[in-house]
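The structure that follows is given in the form of structure tokens.
Every protein chain except one is present and positioned as in the full complex.
Per-chain numbering from 1; labels A and B assigned in written order.
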Amino acid sequence: MFQECLENVRTKAPLIHCITNYVTVNDVANVILACGGAPIMADDQEEAAEITSICGGLTINIGTLNTRTIRSMLSAGQKARELGHPILLDPVGAGASHLRTQTAVSLMEELHFQVIRGNVSELRALMLGSTTTRGVEAAAADAVTEQNLNDMVALAKAWSKASGSIIAMTGAIDLVADAQRCFVIRNGRPEMGRITGTGCQLSGLMTAYITANPDRLLEASAAAVCLMGLAGETGWRHLAPYEGNATYRNRIIDAVCRIDGAELESGARYEIR
Amino acid sequence: MFQECLENVRTKAPLIHCITNYVTVNDVANVILACGGAPIMADDQEEAAEITSICGGLTINIGTLNTRTIRSMLSAGQKARELGHPILLDPVGAGASHLRTQTAVSLMEELHFQVIRGNVSELRALMLGSTTTRGVEAAAADAVTEQNLNDMVALAKAWSKASGSIIAMTGAIDLVADAQRCFVIRNGRPEMGRITGTGCQLSGLMTAYITANPDRLLEASAAAVCLMGLAGETGWRHLAPYEGNATYRNRIIDAVCRIDGAELESGARYEIR
Partner (left out) sequence: MFQECLENVRTKAPLIHCITNYVTVNDVANVILACGGAPIMADDQEEAAEITSICGGLTINIGTLNTRTIRSMLSAGQKARELGHPILLDPVGAGASHLRTQTAVSLMEELHFQVIRGNVSELRALMLGSTTTRGVEAAAADAVTEQNLNDMVALAKAWSKASGSIIAMTGAIDLVADAQRCFVIRNGRPEMGRITGTGCQLSGLMTAYITANPDRLLEASAAAVCLMGLAGETGWRHLAPYEGNATYRNRIIDAVCRIDGAELESGARYEIR
């Protein structure tokens, strides 16, 4: 199943409109190219809707948002919704400032996202108005663990039901849930957290996956999460002892470029609850 | 001849003012440093003209343009024109939105570019008002091939004559033409298309080359195109089987850093038509 998702991305080469932060934008573009898609970045209100209309999917990432780009997010999102294109929201830093929380909340109200991807704190801020997000990382106390797994799975399903979006809650254990089913994913490595933008990259990757697999959004989302985690494992194996987070960043994107459908199928570690 | 062009860049270390997109800006800066130039990025209207005046050349790239930076492009361009500095236009995504096409067209009308570099679709949009550009990549049907080569060479010369600019039409086969002569260049590798920003990087590189070689703009432009393609070939040879587009991106810039004049001279594969 994941194999087919991956191959659909490579065959269809979906064009993805990215309104994303300037910190990790280059990595997002390269990871979308690595997986078989094609990115186009455009964040001015005068062209946002028009660019969306020539693309297949839209990713909205609120890291480094500003008044100008917030308007473009809304305008691109409305066009995508009109055209039936899948949209993913990455609420980077929701909870860290009122601007981010309010923007994410208001985007949720104005648009409909097929997928919302964030860490627990960001999703919680979005869903509950909590403000415990520490920077862009999940606070340790808010992580999904083997101990609280049942509760977190239930929470992810509840948030999915409440929002009408697939919820991808990523961290040491990743959860990808709709209202009924939750993929519990155990790919990846903790060292991925010492690279800026692995979350942003995953959001770009997931958007390519859902765009190329419109009939199986949940499976495609889970496949993208497994692929990113597997790429983190594969990339790590090729690191020399003197290499660190900068080279690791490249190795992960390299692995996304190289992993084929059979490898994804056999390397994905997940259960469905 | 190419050897001399390369050595002039290394000797003169031209300072290049870049108004360029935020997706690939870091790679553009590093490739300009790699070839022997020095980059300075400045896109605010209050300083654009002043920064241009301390530089030797100007590169204008309309990827991720917005109302604020369009004004800076015009103001920097007018100053560069006044001072006789070479200017290169990279019309990223022309044809993909009215804003991009109109901006590129109006920049062409207001300024005079020594070189315009894009893929066939972008140049076509710019020249003919066509709207077939798919994202920032040339549509397959619009590529230069061995079959349509004579026609495309004639087209490049015609566009050069019409615009008064050297036309660099890059893709699987690259054409670099003025009204009389066209370099047909067969360096490079198809995998370069899976890296974001090789086109933007080439534009930065070409600007350094034309700035350091004001008396032979066509040859300098062709030398830069050959160098980028050759770097793509050299970089590819050093890739391990587990490496992909992210590491390849670095290897190409590394190769630009390492290739000397003699290697460029012997590795350049071109004919003049």
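In this text, a contact is a pair of C-beta atoms (placed from the backbone, for glycine too) under 8 Å apart; a residue touches a chain by one contact, two chains touch by 3 or more.
Everything quoted here is computed from the prediction, not taken from an experiment.
K.L.:
Please pick, from A:G77, A:G171 or A:G197, the residue that touches the omitted chain in the full complex.
P.N.:
The one listed residue touching the chain not shown is A:G197.
K.L.:
Using the touch rule from the top, list residues of chain A that touch the missing partner.
P.N.:
Residues 21-24, 26-27, 63-67, 93, 96-100, 134-137, 194-197, 240-247, 249-250 of chain A touch the chain that is not shown.
K.L.:
Contact with the hidden chain only, please: which chain B residues?
P.N.:
Touch with the absent chain occurs at residues 15, 22, 25-27, 29-30, 33-34, 38-44, 46-47, 50-51, 54-55, 68, 234, 238, 249-258.
What we mean here is this: only the chains that are shown with their structure count from here on.
K.L.:
Per the centroid of Cα atoms for each chain, what is the distance between chain A and chain B, given in Å?
P.N.:
33
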